[in-house]
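The complex is shown incomplete by one protein chain, all other protein chains being positioned as in the whole.
In order of appearance the chains are A and B, and numbering begins at 1 in each one.
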Amino acid sequence: MKLKILPPTLRKNNRYLAIDIKSEKEISKDELVIATWDACIRFKGECETSNFNLWVMRFYKLKNSNGYYHYKAILKCQRGFENQVRSSLSVLTKLKNHSISINTLGLSGTISGAISKYIN
Amino acid sequence: MYLDLNIKGNNYDSDLILAKEANHWGWNHISFNYKNNNYYNASAYLDQIKKNFTNKDFTNKNFTNKDFTIDLRCEISNNNCNQIQKNIRNFRPKTKCLSVLGGDSKVNRVACENIKIDILSRPYFKRKDCGINHVLAKEASENNVAIELCFKDILNSYLSYRAKLLMYFRDIINLYRKFEFPLILSSGASSIYDIRNPIDLTYFFKDIGLKDDEVLNSISNTPLNILKFNENRDNLILKGVKKIEGFNET
Partner (left out) sequence: MINAKNIVYHELIGLPINVYKFNNNYLNKTGTVIDETKNTLKVEIVGDDGNVSEKVFPKKVSVFQFKLPNEEFVEIEGKILLIRPEDRIKKRYKKI
């Protein structure tokens, strides 16, 4: 059975990042989770990554054109650590010997706010 | 004083090697951790291990620590809640330290609500969250149940699993600051490669986020209080009532 949710004063405060992904081969949602955790651990280390509280909330696939695959996603991270997440995600170049690049579109406090501003 | 309440015991030879190594690095007290099946076999050869650490040879260079005590601890691990209650009734009058292996959410709940248990160890074992929420933390502080963070889990993992474990440790520490249940840190060693210096352990837990006096409390004061309280358990009748020798005058 699931545990009861913490009261709002004890919960962690989160922010939502909208990101844009271009890759050479197809990617699924699980592979994106592995890619982001790997990028953060290699750049910052295990001790700092445990602060970030990374989760992938939404994953969208766009029309492919010009020979690369195009995706957009929404990432959750803890308030106060967004700058470190942005810098460690921008350093990622390869995933299983295929090139990949991640850019952030913007930051928002709610999921629906991030969708309406940066994805639509 | 540095106390380590969680060292895995196996048989006479491996126990002797682990005890000598821990004495060499400066621990003051050790408790060997046995499951409830093997507990009676262990108490047979405990006296023989203790004889190796008497105060007779002060000139022997191998023994750096003169005040060194050894004890036993019984651990109950089961998935059935009724079996756990039966085992508690059997083993409570025979040990100084009784603990329950957490992991299942029902087992965590039963352990926090029971006043006869000393330690709930590893509530995050094989789970995807930290294992405790505010309801369990409040009950653990009422019934004086200590929660144990084990160092061996970090040694067994690497990369993203280790980062998630550190996240669960931080969640438990946040709840500890708010609800003030007792917290215990231990090494959980099972072979000679797992034993660490007590000072190295304190600096590791300071790096995670605990403060100076909190780490000192969890390594020396809380385990001492558990052992002292259980020595008097024969004289306790109800909560707040105990037998004494005569009218105390101080």
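By our rule, a residue touches a chain if its C-beta (ideal position, glycine included) is under 8 Å from a C-beta of that chain, and two chains touch if they have at least 3 such contacts.
Predicted, not measured: the structure shown is a model, and the values here were computed from it.
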Let's see if you follow the contact definition: name the visible chains touching the chain that is missing. B
What residue numbers in subunit B mark contact with the hidden partner chain? 115-116, 236-250
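As a convention for this text, only the chains that are shown with their structure count from here on.
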Take the average of all CA coordinates in subunit A, do the same for subunit B, and state the distance between these two points in whole angstrom. 39
In the complex, the residues of subunit A that touch subunit B are 1-7, 10, 34, 37-38, 41, 46-47, 49-51, 53
Touching residues of subunit B toward subunit A in the complex: what are they? 105-106, 129, 131-135, 159-160, 162-167, 170, 174-175, 178, 207-208
